[in-house]
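With one protein chain removed, the remaining protein chains of the complex are shown where they sit.
What follows is chain A.
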Amino acid sequence: MRIALPESGLLSQAKIECDWKLKNILSNYKQVIQQKLEKAANLIQFMKEFKNLLEESYKVKLGTTSGIDDAFSLSFKEILPQLDDIGWENVDNIDDLFTSIRLVKRDLKSRHHYINTRFLQEEEICTPVFTTDLPIPLHLPKAKYQSLKFSIKESYHYFCEAIELCQAFFDVMDEIDKNTWVLEPQKASRASKERRFCLGKNISVQIDVNPYYPSTIPQYRFFGTDHNVSLLKQKLNNNLQLWNERKSLLTNLQKILEISIPSPTNSQKEEFITPCGICCGYRLNATLPDKVCDYSLCEKQFHSLCLLEWLKTLPSSRTSFSVIHGQCPYCKKPLNHYKLGSNCGYEFCDVNGLLGIGMVYKIQQH
């Protein structure tokens, strides 16, 4: 610091300059310093008092921040060597305060997988919380996971093992994403086990792939007109025994349903998806039209929500239990709609589907 005295030599008019660290510490003591300057008999006396003040303020400063600083430096010391071991090319992102670290794993098929470690600070204990984009939970030995010693390295090891375990699952999902028109989810994460994709005009299937046994028959649900759905379900039931686990899921589906699934290489998306006949949009609350008029010459698509809203407005619609009976707004043919929730229209085919799978599972396991 530098003290500049005016020509008059009056201490009360002296100017004090210092660097930003000292300024930061002294920021709360501006008035005190001014008072001391005015009262001090000479420069030496002021310097003595200033020294006392500095020591005092520094203690106060330490008292308020020491806890965080210690924990911070501790975590820093623990984490850095671990990151060295893991390899810095695998570190994707670290936030400014060192409270969250994202590591990346590139598998043999150059797919990227991420694990995020966040440190939750509760009093003096720092617990890491891991989030991954895997379809299966990450099993970490509990004792180590909760200990003060940060097990980033170990968690990364378990993470890599889990990725190895899921390779077949990722292959299946990649095959679907590449070779079909996926309707939902719009942007699938690696963790997502569900896919809804087109089988043809106005008909689609949603499958839920088992990440542990991705080549077995997935849980399925068909979307489309009653006629088309029952046709597909019949084929599926007749040909179930043809499912070959050594072949890919898509190959199996095409064989068993006796159809060729439209792929982006030989078709346009617009051929299979039409907008809702009421709101004229494709996505409403992120869902595509999921109700189709059963009349084969109409086959107009609607969002359940839009259709329900229209049928509720009409005094001619009858409701019995959870089913609302009305007319298609386009062809005026009778139309039944299930009232509870948006997806309940498909409850029945879903239950059938699940029962079918359950039985197959038992046969396979025995």
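Following the convention adopted for this analysis, a contact is a pair of C-beta atoms (placed from the backbone, for glycine too) under 8 Å apart; a residue touches a chain by one contact, two chains touch by 3 or more; residues count from 1.
To be clear about the criterion, contacts and distances are computed from a predicted model.
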### Message
Can you match the unshown chain of the complex to its UniProt protein name from these: "Ubiquitin-conjugating enzyme E2 T", "Complex I intermediate-associated protein 30, mitochondrial", "Mediator of RNA polymerase II transcription subunit 9" or "Mitotic spindle assembly checkpoint protein MAD2A"?
### Response
"Ubiquitin-conjugating enzyme E2 T"
### Task
Check each of A:Leu53, A:Ile259, A:Cys279 or A:Val323 against the chain that is not shown and name the one that touches it.
A:Cys279
### Task
List the residues of chain A that touch the chain left out of this view.
275, 277-282, 284-285, 306, 309-310, 313-316, 329-330
